[in-house]
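In this view, the complex is presented without one of its protein chains, the others remaining in place.
And then subunit A:
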Amino acid sequence: MAMPAAEIEALIKAALPDAEVEIRDLAGDGDHYAATVSSPAFAGKSRVQQHKMVYEALGGRMGGELHALQLTTQVPNSAA
């Protein structure tokens, strides 16, 4: 069920091209990640909406292949 970090980053950036994405492999097993996504596109959106935008970028893998992705979203300071 594992998915490489680079693939997660590529999917997010494909949907949110101006996003900055930082991914950490929490357990070193390629299965438990923490992602911080920072994008001007999040401005004015609720946290739920922001997370949904990332989930949509991941194309239905969240909760399935990616059952253990800890997600933090933020609007970059410059765009806030």
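Worth pointing out:
Everything that follows uses one rule, which is that a residue touches a chain if its C-beta (ideal position, glycine included) is under 8 Å from a C-beta of that chain, and two chains touch if they have at least 3 such contacts; residues count from 1.
By definition in this document, contacts and distances are computed from a predicted model.
Comparing "Aldouronate transport system permease protein", "FAD-binding protein", "Pyruvate dehydrogenase E1 component subunit alpha" or "Glutaredoxin" against the UniProt entry of the hidden chain yields the protein name "Glutaredoxin".
Summarising the interface, subunit A meets the missing chain with residues 47-48, 51-52, 55, 60, 62-64, 67-68, 70-72.
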